[in-house]
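In this view, the complex is presented without one of its protein chains, the others remaining in place.
Letters are used for the chains, namely A, B and C, taken in the order the chains are written, and counting of residues starts over at 1 for each.
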Amino acid sequence: MIQIYVTGGTFDKEYNELNGSLYFKETHLQEMLTKGRNRLDVKTDTLFMKDSLEFSDTDRIQICDACLSVNADRILITHGTDTMTLTAEYLAGQISNKTIVLTGAMIPYKFGSSDGMFNLGSALAFIQVLPPGVYISMNGKVFEAGKVRKNLERGEFEAI
Amino acid sequence: MIQIYVTGGTFDKEYNELNGSLYFKETHLQEMLTKGRNRLDVKTDTLFMKDSLEFSDTDRIQICDACLSVNADRILITHGTDTMTLTAEYLAGQISNKTIVLTGAMIPYKFGSSDGMFNLGSALAFIQVLPPGVYISMNGKVFEAGKVRKNLERGEFEAI
Amino acid sequence: MIQIYVTGGTFDKEYNELNGSLYFKETHLQEMLTKGRNRLDVKTDTLFMKDSLEFSDTDRIQICDACLSVNADRILITHGTDTMTLTAEYLAGQISNKTIVLTGAMIPYKFGSSDGMFNLGSALAFIQVLPPGVYISMNGKVFEAGKVRKNLERGEFEAI
Partner (left out) sequence: MIQIYVTGGTFDKEYNELNGSLYFKETHLQEMLTKGRNRLDVKTDTLFMKDSLEFSDTDRIQICDACLSVNADRILITHGTDTMTLTAEYLAGQISNKTIVLTGAMIPYKFGSSDGMFNLGSALAFIQVLPPGVYISMNGKVFEAGKVRKNLERGEFEAI
C-alpha cells in the first residue's frame, strides 16, 4: 500500500472566477488517479492545502509526524515546488527507513496544460522501486533530498 | 540517453472530422514530453503508426532490430495495448542486456481524459531504475514480460 | 423558454476504451450549458441518440411531432451534421410558426478540440432573435433550411 499525503501546491490550485485569483478548494488527486487508470493500492489523505511559500516549521513537523506514524513504508507527498527541497531535506534528517517521494506541478492540474499527470505517474513509479530514502520526482527525473535545487529562472529541478 | 520508439496505438489516435473515424496522423509524443516538462535526455523515433491488432511478425522483428541496433541501453516503446504483451514476450526472448519498457494508453492523448501522460511519466521513471529486462508499465504498475495479461473486460493490465 | 431536443450526432459521441470504438452514452448538453455559464431558461430533452446517417423517416417524424406538440416557440435541436440539412428541410415543410435552429459539431465535445461549445453559443443566440423559420447554425453562420449544404470535402456548411 502506498500512502499519499496532499499538502497543496500548484498541483491543486484553482481559478476563482468571482475575483480572478488563484486559490485552493479541494485536492484533485483522486480525479487524477482515476484519469490515469491507476490500479495501485493507494490511500490519500489531505494534511492541508497551502502554497509551499507559506509553509511554517509546524507544517513540516506535521508532515514528518504523519510519515512516521503511518503504517506504510512508501509515501508520496504532493507539495508546492518552491520549498519542496526544504521539506525533503527536513524529512531526510528525520526518517531513514521509508521510501518517500515528493512531487508537484508547475501548472495547476485544472489548467489544461499541466505537467501534473506526468509527474504523478513518475512519482508513483519511483516510489515502488527505490530503496528507503527521501526523493524529489520532477521533470521525469528523480533526485535525492539534499542534492537538488529548483532553478527559478528555468522553472525546473536540477542536480547540485 | 533514453531511446523512445513510437509504434502507434491508442496513444496517438486522432479523430478524423471529415468521416468520423479514428486514424493516425503523427505522434504526439514530443508534445506530451513538452507538456510534462520532461528534462530527461530522450531521442524519439517513429518506427510506424499502427493499431497493435494489425501488427505482423515483420513489425515485431522491426521493433526488435531497432532495439538491438540502437546505441542505448534504456528503451521506451509506445504500443497499442491489445497486443502489447505479445511484443513484450517476443522482445524478452531476443534481448537480455537492455532495459525495455512498453507503455500505451486506453484513451487517445488528444481526447482530453487520456491516461497517456500518467503512463508516460510512469514508464520513463521505471526505465531509469529497473535492471535489464522487458517490462510493461500500465495503470501505475510495472510487470515483467510473460507475467502479465490485458484484462479485456476491465480494460486494465494484471499479473498472471 | 427555449426547448432543446437532443438527437445525438458527433456532439455527443464518446470513446469506448474497451474496444476503441465511438459510441453514445448520454448527452453532454447540460454539462456544456453549465460550462458556458448559460443563464437562459432552457429545457433539455433527449429524443434519441443516433448518428444522423442512421436516421429513418420515423425519426424525423418523431422530431417534428415533438416540435409541434411542445409548448415553446423557440426550439434548438442538436443533430449529426451528415443529414442535418434533410431534417431541416423536412421540418420547414411541416412547421412555420416556430423558430427552430439545428446545430451540431464536427468534433465530439469530449475530445478536447471540439467546435461544440462555439456552435451551441451561436445557436442559442440565433434562436433568440430570428423570426419563425427553420435554420441551421454551423461555423458561426446561420442558414435557412433548403438554402444550405454540407461540403463533405471541407467539412463545413455553405449556402446554396
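What we mean here is this: a contact is a pair of C-beta atoms (placed from the backbone, for glycine too) under 8 Å apart; a residue touches a chain by one contact, two chains touch by 3 or more.
What you see is a predicted model, and the numbers here were worked out from it, not measured in a lab.
Trainee: Counting contacts across the entire complex, name the shown chains the missing chain touches.
Mentor: When the full complex is considered, the omitted chain touches A, C.
Trainee: Have a look at C:V6, C:A88, C:L102 or C:L124 and name the one touching the chain we're not showing.
Mentor: C:L124
Trainee: Quick one: which of C:Q30, C:T46, C:Q94 or C:N139 touches the chain that's been left out?
Mentor: Touching the chain that is not displayed is residue C:N139.
Trainee: Tell me, which residues in chain A touch the chain that this view leaves out?
Mentor: Missing-chain contacts on chain A: residues 10, 13, 15, 17-18, 20, 22, 51, 106-108, 110-113, 152-153, 155.
Trainee: Tell me where the left-out chain touches chain C, residue by residue.
Mentor: For chain C, the residues touching the absent chain are 32-33, 35-40, 106, 113-115, 117-126, 128-130, 137-142, 155-158.
Going forward, only the chains that are shown with their structure count from here on.
Trainee: Based on which chains are in contact, what kind of graph results: line, ring, star, complete or other?
Mentor: Line.
Trainee: Of all the chains, which has the CA centre nearest the overall CA centre?
Mentor: Answer by centroid distance: B.
Trainee: How much rotation, in degrees rounded to the nearest 5, is required to superimpose chain B onto chain C on the basis of Cα coordinates?
Mentor: The best-fit rotation has an angle of 180 degrees.
Trainee: If you average the CA atoms of chain B and of chain C, how many Å lie between those two points?
Mentor: 39
Trainee: At what distance in angstrom does the C-alpha mean of chain C lie from that of chain A?
Mentor: 44
Trainee: At least two partner chains per residue is the criterion; list those residues in chain B.
Mentor: Where chain B meets two or more other chains at a single residue, that happens at 106, 113, 155.
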